[in-house]
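Some notes on the structure that comes next.
Missing here is one protein chain; the remaining ones are kept as they sit in the complex.
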């Protein structure tokens, strides 16, 4: 019932990038409430809308929300200075001049900053949503108003979803030469419907675990016909998303849902990979007493050295106040565990989709479910014991907290650089295979984010570079570094 | 621009006890939304309501909300086990049998647990609200349904406010012999309108800074005609409310309003008293770089030893990402400081009411205010610079975060014990003066909260007690300890 | 078996001020080895020595060591900049002009900086040692060479001890008007032998718990015939010595004696007063898992909120790797506990003299003692189990670690200011009683130490001072603050 470092990382991540849209529309954003008030039931596909320049080359919920969306984008820009700085540095040479990018991602303020950066660097873009719920309508409107061909709204039907993707790919007089995908649906659609498009495509940039997995399968099967860049496994993304993101979001997710006091709480964290390490660091720092369960002796030994007791779940399940899963595994918390928890115990999942806690086992007649708040259920045993289940066992940070824009900025910058690299690579540098971002570009992404912290990098002297056998401008890490 | 330990503590605290009601009704509580949907505009004073037992000895918004309120009370009870345990221990002997308590406090789920504890110990209670906005209507309904004479609703007028107090005090055939007050308004009303009531009153228990201040003034002027217990300055309350509460709420307040990432942020905290210490500990633990300003050399030296740079605000104002005031002082952050902040700097107040940041100075024509979320304003300079002002400079934890029920439990338990002590004290133990809770009862409050943590206290042996010159059951601290 | 905040503080402190001399002579100091090489067995009392200016108004081990002592003093001066700065500020006005101070303290490099500061401010000084072992001979030599009438050496006999004190007090043509004492022996001697001297004495400054205790007894008995200043309980001393000093010295003491790895170690700390808090903070930070025992519910609740399990010693005694006592109590660790410890368990005391661990119970025939290093004994059970006992249960920081000069600087500065205050106080300000240092001088001591940290204090504006009801220059704390 434990941690497998590789898995939770990626799926955790994918979900995280979704959560920003949900939380910012759900809770405090006034823009969100604007969206909600659109009790307008007409399908966007049936509406006639034009932006202020007279174009109707888009399909969004309500073009009139553009102004509100613009403000959300501007707020996001403040924490995405790496992309803004990339715009400035590369604007003169327009490294994406001639690029025709078709994209399929969550459509949020952060993605908008990415799309507008690509445009500023010379690209033309057509965009659809990779998830039927995650579009921020007002942001889509702002993009449409700014001239981006965006086809997306919150609450698409399955049919709408593929219609939007199709509208991006299938356009007279315009043929994509780059793909930016998140989940592989766009790539799948092109393979299935417009295989000829691949003749012009210079490369695919894919962010998600699932999409990357599909690409590797294609590659193995010899069916990958263009180079692809695996952005998900880039060093910068891996190193920062899990540890630091979870350090921030575990507290936020628990507080927003339960108002729990952390001081003195006994918490068991299942899994001490990067996600677990981030959760534990934050909880310990706020005064919780944390126990760890692990299957992997190396992670277990790290937990020991970091000052945590490593136990089996059964040893502490009766005494803990909070149970958090971060394993990437399934059925880590079983009905038997749930039966033994004490009254008011909080149970939540920071790891793999929704398999870690055996929620299904709780849907039995003798247990009563009571929804006490959004995302918070009390599951009530016959003797009156209540277990507090968050987000029905789905990812807590997906459902109940936000992801810092800064972290999303790292991913977006990596995507932009991957597109530039693939688009400009000399013939032969990349074959029909899946590639990781060159270490040097990883380091460039990192360096673009340092000014946010007013951090000043030291430069090697010629003499030192020679001594270390390194180029003064990097890469500084060996290629196998991760 | 600094910390004055004594002030912020108390006022900070008073506001905190208010915030629970606001935040839990504002954001996630489904009960709250129920309340909000009561677009019923008839004044409660004009309604005819009876509870299920046929009594109409109360005045609340809507008695039908009782069931929802009961659930909120039950949830609160889970984190207030000290009071529940007090109920059990003292239920046999009914130490408040015969007590007729008139109370005036915030009316929240937590207060309800206190009131029902007092009833369980034998008291009769009549209750009104100490704040026109802070009543949780459904909780008031639940109390009324349970037979408590409660007169309170959210959104009272000034006239309603005093009318409710009067209804509590002025009743044929029932005369109060104990007062529990929060703010001094009830005490004031009795002094002014029904001075004869004091002939029967055995004591006043007062929680707030303001109320305690008024009592000391009465005492100085020789006008205090009954003993009063100053609960605000009890050790348990002081030691736990500020440090631990702020450690939890600073992160929560910032996150809910701005989704800011803490890692690597440069933060200046003005004032290193208990409130400042709590804020700094949490922020440092989450990876922020924290600077301190102080006027008091002793607190400054502590900050140094704790690993913080002590600076003047001017030295860092241009570089910081967040400014937090915790001083109890006024105009700590001036317009001049605000003019020099960088774009996107977040400014908020954890200290004294709303004087610490000179918000008034921002209400000038050249600056534009933009409300971007509830409790979040962008103040925009002519050059486009935005400063992010939270809660318009009022207390952040009042407005934008919650207070753990556990902390409120400490206060409520202290109030209950103070009532028991004053009610049962032999003649002559207390004169017409203001008293602090005896150290031993402070320790008893603490001990009642230990089981929540499964903490096991050690007992002195006879030999050890003799060696230390202590009674085995305490008190363990000298009386001057604080 | 627990913590009593008041006691360990003081005695802990007193011992700490001794330890500097021992540790710095014991381990690394080259000066120390010089001292040790003086296998000269002639009693200093029988030697004829003169300093380079021809004076023989002193009695030390070997005047020729003066140069080495001077270097030690210079090193100490670097961390005692508050005294140096006091010298500079007060040198013009010579606030101790005319003062004839007789002193009896540990004679270490740090004391030497104090004595030479007093001289620089105008005083004449005669000095003896308050402990027969703690004198740094080379420092005494340096003082003698500089003209101070010092009578002290390492390894005095009981008779030597009183002879030295007598030589300080009893001198033709010189009569003391101030006393600086550490332990009360000097004061006692004057009371007994030269009561007339008190006619000229303007005041006594006393640092130790024991000495202060004696003074309070004298005062109670109506026998205190001059004002006395209790330096031990000054805020600055209390706030810094225990928490911060122990945070540093617990790690140092354990490492130097046992080379133990802290990561993952299970440690139980008995007592969560200031000493315990300091130990726990350091151990937790280095990756140890810490349990607490407490008798006092308030301290226990703090331990809970700080993230420590509060247990009875018996619950964890079989599993822990290290046991540390910080209680001020006696027999906290009993033979029964020792019998149940696991093999290799380390036991040490940071609290009260040598009573906390029942070491006597280990001196039984069935147990074998093996001295494995200086200050480290293995106590071996018949079954081969070994318990590692440090410093035979005496204070660990006394015996096995050093105290930062910076902390000693705070005490020395407080002593100097207390002398200045008593010497210059207008008639009638102080009666024949024991006083605490005025809060304002406490704050002055703190402020003199801020420049070491390059810390910049903020000043109140007139308006703010008025608002807070404070003087711009302090005191900022109420008098009852501690």
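Which chain is which? They are A, B and C, in the order written, and residues in each are numbered from 1.
The working rule: a residue touches a chain if its C-beta (ideal position, glycine included) is under 8 Å from a C-beta of that chain, and two chains touch if they have at least 3 such contacts.
From a predicted model like this one, the values you see are computed outputs, not experimental measurements.
Novice: Which of B:289, B:398 or B:417 touches the chain that is not shown?
Specialist: With B:289, B:398 or B:417 as choices, the missing chain is touched by B:289.
Novice: Considering the whole complex, which of A:295, A:380 or A:425 touches the chain not shown?
Specialist: Answer from the full complex: A:295 touches the omitted chain.
Novice: Among C:260, C:367, C:425 or C:465, single out the residue that touches the unshown chain.
Specialist: C:260
Novice: In the complete complex, the non-displayed chain touches which residues of chain A?
Specialist: 1-2, 4-7, 235-236, 239-240, 244, 293-298, 300-305, 309-313, 315, 328-332, 442-444, 446-447, 449-450, 453-461, 463-464, 467-468, 470, 474, 476-478, 480-482
Novice: List the residues of chain B that touch the chain left out of this view.
Specialist: For chain B, the residues touching the absent chain are 263-264, 284, 287-289, 304-309.
Novice: On chain C, what residues meet the omitted chain?
Specialist: 23-24, 27-30, 71, 75, 78-79, 244, 247-248, 251-252, 255-257, 259-264, 266, 282, 285-287, 319, 343-344, 371-374, 376, 386, 401-402, 404-407, 452-454
Keep in mind that, in the parts below, only the chains that are shown with their structure count from here on.
Novice: Take the average of all CA coordinates in chain A, do the same for chain B, and state the distance between these two points in whole angstrom.
Specialist: Distance between chain centres, rounded to whole Å: 39 Å.
Novice: Where does chain B touch two or more other chains at once, residue-wise?
Specialist: 244, 453-454
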